[in-house]
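Notes for the one structure printed next.
A single protein chain has been removed from this complex, and every other one stays in its place.
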Amino acid sequence: MSTMRGFGIIVPNKETGWVTKDVPDLGLFDALLSPVAVCPCTSDVAGARVRGVGARRILGHEAVGRIEAVGSMVKDFKVGDVVAVPAVTPQWFHPDVQDGLHQHISKPLGGRFLSSQWDGVFGEYFKVPDVDMNVALVPDDISMASAALVGDMVTTGFHGPELADIKFGDTVVVIGIGPVGLMSVAGAAIRGAGRIIAVGNRPHTRELAMEYGASVTISYKDGPIYDQVMELTGNKPVDSVILAGGTTDNMAEAYRMTKCGGTIANIAGQNKDFLLKASESTSFVAHKNLTGGLCPGGRRRLERLIELIRYGRVDPDKLISHTFHGFDKIEDAFNLMADNPADVVKPIVYI
Amino acid sequence: MSTMRGFGIIVPNKETGWVTKDVPDLGLFDALLSPVAVCPCTSDVAGARVRGVGARRILGHEAVGRIEAVGSMVKDFKVGDVVAVPAVTPQWFHPDVQDGLHQHISKPLGGRFLSSQWDGVFGEYFKVPDVDMNVALVPDDISMASAALVGDMVTTGFHGPELADIKFGDTVVVIGIGPVGLMSVAGAAIRGAGRIIAVGNRPHTRELAMEYGASVTISYKDGPIYDQVMELTGNKPVDSVILAGGTTDNMAEAYRMTKCGGTIANIAGQNKDFLLKASESTSFVAHKNLTGGLCPGGRRRLERLIELIRYGRVDPDKLISHTFHGFDKIEDAFNLMADNPADVVKPIVYI
Amino acid sequence: MSTMRGFGIIVPNKETGWVTKDVPDLGLFDALLSPVAVCPCTSDVAGARVRGVGARRILGHEAVGRIEAVGSMVKDFKVGDVVAVPAVTPQWFHPDVQDGLHQHISKPLGGRFLSSQWDGVFGEYFKVPDVDMNVALVPDDISMASAALVGDMVTTGFHGPELADIKFGDTVVVIGIGPVGLMSVAGAAIRGAGRIIAVGNRPHTRELAMEYGASVTISYKDGPIYDQVMELTGNKPVDSVILAGGTTDNMAEAYRMTKCGGTIANIAGQNKDFLLKASESTSFVAHKNLTGGLCPGGRRRLERLIELIRYGRVDPDKLISHTFHGFDKIEDAFNLMADNPADVVKPIVYI
Partner (left out) sequence: MSTMRGFGIIVPNKETGWVTKDVPDLGLFDALLSPVAVCPCTSDVAGARVRGVGARRILGHEAVGRIEAVGSMVKDFKVGDVVAVPAVTPQWFHPDVQDGLHQHISKPLGGRFLSSQWDGVFGEYFKVPDVDMNVALVPDDISMASAALVGDMVTTGFHGPELADIKFGDTVVVIGIGPVGLMSVAGAAIRGAGRIIAVGNRPHTRELAMEYGASVTISYKDGPIYDQVMELTGNKPVDSVILAGGTTDNMAEAYRMTKCGGTIANIAGQNKDFLLKASESTSFVAHKNLTGGLCPGGRRRLERLIELIRYGRVDPDKLISHTFHGFDKIEDAFNLMADNPADVVKPIVYI
């Protein structure tokens, strides 16, 4: 167990492939896991192609893992346990958690470790910090796919409706219906939304959006989102907009279409600057709330989302569009995600 | 249009029957309505048999009505409009609404008019105050039954999950699954609850509870609720309890089974005193929150709940267990509610 | 009482002066008032010089008034009552108030009437809509100056700490310490702030800021606000920033200096567009909340703020820098506000 293979960065922003690394050393509270099922994420692609993650870093942060070794202070998990792993896996022992945002410990996004601060889940082994605080047992009555999706797609998607502070009967717009946006649709539907307007181009994801609870879908190709939404609502501003994709241009449209007192909630990393127009914001005194945040992680969060799956409130499995078998197929799955053909929602690799 | 018949109180706490009253005079902002569909409520029964509502008061507060006349300052409604009427119909022009609780204007429960402060909906005509603020048009795409249920059963039932401040994945207990409690189950399911434990005796309502989203049902007859819930959860306290019936004894059990930081939310009028035990409340420093409240009314509330019905989030129609036709059948429907045989959930009378 | 003089707009964006208008007609719920004390506001100046308020509109929205006549439905006030008048005086009888933001009834800022939708308080008479809902009696134990300031300077200033959602011990930056910003400082100090950093140039207002509870003041002239704040905090982001002035450039700085999970609250009308930089916002997923809103009005709001004055929590009188006597001096007071010499904080005219 001294070296391991993993799929990651060869040349930053340029080339991906297989690297050999040392198997990580464990801290007292850490665990070493082997992947059971992994999913590539658009943010893996962005990390490899745009954001310049460094050479030799193994990618991947969505996984079910099997615990292979635990640090001496780990209490609640043991070798052989099969667990869901969240994308946000902070070292919880930091006073910043006492201010309530474990996603941003010590710095913005400081709670992300897998593939951000150390090697990710696309290796033969990967390390999870503070494992008693970060992972959740996979119960028998949920699928491996659901367990692999809960730690990023579900928690990120569901964070949209949380940030949007939905009230019973709200009209909610979800911009971007990739897998995260689809989970925002599903989350909005079980958070009290009335009408849900989902925005996306692909017929397949538009159909899925309807299955997950959208009331109607519209396409970027059919004109400005703002105009289409206003036509649907009879020019009534909406209660909230969740940005699960799209661009900062859509953010400006979202700001404009939101009612006084409403919320624009961003859950997708946005790379471009965003011009808030005084004219569209009533001089910034219209009580429009603009917010956005990285998904919550942590064991209790996963356990709560798993409850939603167990009791039939949401079924993430429909997100899986492509299935691979075998560790070496991680590369194919990643490339599929990078190529992003029209029928891809979410690939999974069972190891 | 100078006198009218109505079903109400003959002898307080003793006898009900038909009375003849003057057709109400209209204020500037009021409307006169005729009933299109009405439902008797257990609180009509309680008003007539227990709470001593005065002689000659016409009962009833759940209705769809047709507007027959409007005061000269009414702007948004006109004769012929068919509207949903809420149980709470305040005179909105009072500064207390600025403190946010229109249910309690000028005094506790001061926002209830129909059958509380003046004659109710079981008359040939009934008056709604501040009609622009209180009623909502019934859209074509919802049923008359849903429209009749939205103003009390749905708004009351859904207030339970609101007061309980449900988070994604919460375990929620709903005690009492008459029509209000069933709507609390349905509301909890679309407010983010994970596991929902519903408490009731009747096989029929237990089945309905499962259809509305309960994960399991238990019966008062099978031992203390506290014990049954703890067995289901493996002795883990629950996140919140909604009391939609039951007694204050159940309130004590609810307090005991709720986690530190959790909420006990009462939405049913409770007539008995309630002993909070220091031993079960950890000396009242365990951050358990005990609250309860009369349902919200108002036009925007109805419109929001109607959105939930239109977009398929909840279907109140399943609550209707008995259907009557004709104004004179109000008496039969009321008596059915009063007798409360095992198969009654909610009767409706189409006029 | 058929015509009246008032100080207002002669040529939009160009010339102000005295106009003669009809005394307003009263609606059923309205009152006609004569001014007892008035204060000109920078937003009067902006209305007259920048925002193009129309010709012959009488300006002014900060006043204590004496009730001269009331509509026939007014219940709680009578001729002779001396009342505080808020800047936001909505017609409360609109269902939008049921969504909780009376400032924005039917449209953004739709709750402003005085000098926005009809003539303001710089006339011999002025009309207040829905007077039972909008004004508050001036008690004997507060000064006329405090009563004149409560309806805009105090409610606007105090809305900053409310929007900023201050917690005990927060570090709060207040940008702009004109009279509104000074009230934000005072409000932050009695809302739980620890360290308050106030930003302004004038020595006099910086001294006042310290009296109202600032821990330190800094000047725009001494370099970028961001740099100065970071030096004071040892590069620790602050909990919240209240913009009570400044420009949208300061809004960008404010966004940058706020911690993950913190709030940037704007209470001053901002005329320029605002570039939110992805690089400074961590791709808009750092849980920074940008919000802003017009001050609350309404009778209960005024009564609450008057309580704060009566019980010694805040003393607005220190804001008064210049005192005039006589109706005709409104012009001098307005011109002083427009010229804005270094020693002006707030002029008052006692009629």
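The first chain written gets the first letter, and so on, giving A, B and C; residue counts start at 1 in each chain.
By definition in this document, a residue touches a chain if its C-beta (ideal position, glycine included) is under 8 Å from a C-beta of that chain, and two chains touch if they have at least 3 such contacts.
This is a predicted model, so every value here is computed, not measured.
Within the complete assembly, A:Val97 is the residue of A:Ala46, A:Ala69 or A:Val97 that touches the hidden chain. Across the entire complex, the residue among C:Gly52, C:Gly100, C:Gly192 or C:Pro341 in touch with the chain not shown is C:Gly192.
If you put the hidden chain back, the residue from A:Gly298, A:Pro316 or A:Pro347 that touches it is A:Gly298.
In the full complex, chain B contacts the hidden chain through residues 99-101, 103-104, 108-109, 248, 251, 260-261, 266-279, 281-294.
Chain A meets the missing chain through residues 28-29, 73, 92-93, 95-100, 102, 130, 132-133, 298-301.
Touching residues on chain C toward the chain that is not drawn are 158, 162, 167-171, 187, 189-196, 215, 303-308, 310-311, 313.
Heads up, the rule we're going with is that only the chains that are shown with their structure count from here on.
Chain geometry summary: the mean Cα position of chain A and that of chain B are 39 Å apart. Annotation for chain C: residues touching 2 or more other chains are 99-100.
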